[in-house]
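Here's the structure we're looking at; comments come further down.
This part shows chain A:
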Amino acid sequence: MERTVWIVRDHLRCTGCRRCEIACSLHHEGRIWPEASRIRIFMPFPGVEVIHLCAQCDDYPCVEACPVEALRVDERTKAVLVDREKCTGCGACIEACPGHIPFLHPGDGKATICDLCGGDPECVKVCVEAGYRAIYAVEEEVNVNRKLFARPPLEVAQDIAVNLYGEKGLEVI
Partner candidate 1 sequence: MKGWSGRLLRVDLSKGKCVVEEYPADLAMRFVGGRGFAVKLLWDELPPGADPLGPENLLIIAAGPLTGYAIPSSGKLVVASKSPLTGGYGDGNVGTRAAVQLRRCRLDAVVIKGRAEKPSYLVVEGDRVEIRDAGDLWGLDAFKAEDKLLEEHGRDVGVLLIGPSGENQVRFATVVSQRGRAGGRPGMGAVMGSKNLKAVVFKGDEEPEAADPQKLRELGREAYREITEKPNYDFWRRQGTMATIEWCQENSTLPTYNFREGVFDEADAISGSTMERMVVKQRGCPNCNMICGNVIEDAEGVESELDYENVAMLGSNIGVGDLKKVAVLNRVCDELGLDTISAGNTLGFAIEAAEKGLLDIDVAWGDHEGAKRLLEDIAYRRGEAGELLSLGVREAAERLGGGASDFAIHVKGLECSAYDCHLCPGMALSFGTSPIGAHHKDAWVISWEISSGRRAEYIPEKADKVIEFQRIRGGMFECLVTCRFPWIELGFELDWYPRFLEAATGVSMSLDELLTLGDRVYALIRAFWVREYGGEWSRRMDYPPRRWFEEPLTKGPLKGAHLELEGYDKLLQAYYDKRGWDERGIPTRETFRRLGLESEARQLERFVELH
Partner candidate 2 sequence: MRVRVLVFGELSTRLGWSLDVEMGEAPTIRGLLKLLSDRAGASIRVDGGVTVLVNGRNVNLLGGLDTELRDGDLVVLLPPLSGG
């Protein structure tokens, strides 16, 4: 049984404050740049916040799909790492991801994916500190189906809406 860090996401606790986007972009880009944040919060409908973030699928379809071998899995953290020198911005990893989670960086157009901050994710720190715990880190057992957490935001939003509003939820999204 392996122990790695994994970020649990609890959408119903997310208030949409987006401290996580700020913390992530500050850490990776050196400035506040939500468009370049690896964790992205979408609000398809008021009150329905969706946390969109790499789930480190066990079969890593993104890594598999890359035609120039620019993606690899970090041995220690199990996060996906992008070699920006090799990446040609073709978007194959985005297509391959069930949730279309990677995106092309607004600065250089290269594939951008959460790297778990090397094992100590910044986004989690600020969310926990704020008391929301919509995202928090666990040392996770390997045999959980990560793909449940790599779904397109609108699908997730539908589920949440149903949770919140009952069947009416299907009408709003």
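Heads up, the rule we're going with is that a residue touches a chain if its C-beta (ideal position, glycine included) is under 8 Å from a C-beta of that chain, and two chains touch if they have at least 3 such contacts; residues count from 1.
The set was built so that all candidates are chains of the complex that A comes from, given by their letters.
Nothing here was measured: the structure is a model prediction, and the numbers come from that model.
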Touch assignment for chain A within the complex, options 1 or 2: 1
Interface residues, chain A side, partner candidate 1 - complex: 67-69, 86, 88-92, 104, 106, 108
